[in-house]
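With one protein chain withheld, the remaining protein chains of the complex are depicted in position.
Presenting chain A:
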């Protein structure tokens, strides 16, 4: 029951973030919204490990966190050099 409530809360948050990604006036707005959405998706993966009672999803969450951090840093450095 609690998982359903938390999944709907995170779903509304991801919805607002996707709206900002669609209407964002500049390219950095879209990258900020992507970064926030990555953190939310990591939380969703951790909650899935609680729903399915399976420990392997925590490993997937760790790898997803590493990849999303690298993605944010690489996109930012690219924008900074491009100017």
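Simple rule for what comes next: a residue touches a chain if its C-beta (ideal position, glycine included) is under 8 Å from a C-beta of that chain, and two chains touch if they have at least 3 such contacts; residues count from 1.
By our rule, contacts and distances are computed from a predicted model.
A.B. asks: Any idea which of "ABC transporter permease", "Hydrogenase (NiFe) small subunit HydA", "Cation:proton antiporter" or "Class II poly(R)-hydroxyalkanoic acid synthase" UniProt assigns to the chain that's been left out?
C.D. replies: "Cation:proton antiporter"
A.B. asks: Under the stated touch rule, tell me which residues of chain A contact the chain that is not displayed.
C.D. replies: 2-3, 5-6, 9-10, 12-17, 19-20, 26-29, 31-33, 35-36, 39-40, 42-43, 46-47, 49-50, 53, 55, 58-59, 61-62, 65-66, 69, 72-73, 76-77, 79-80, 82-83
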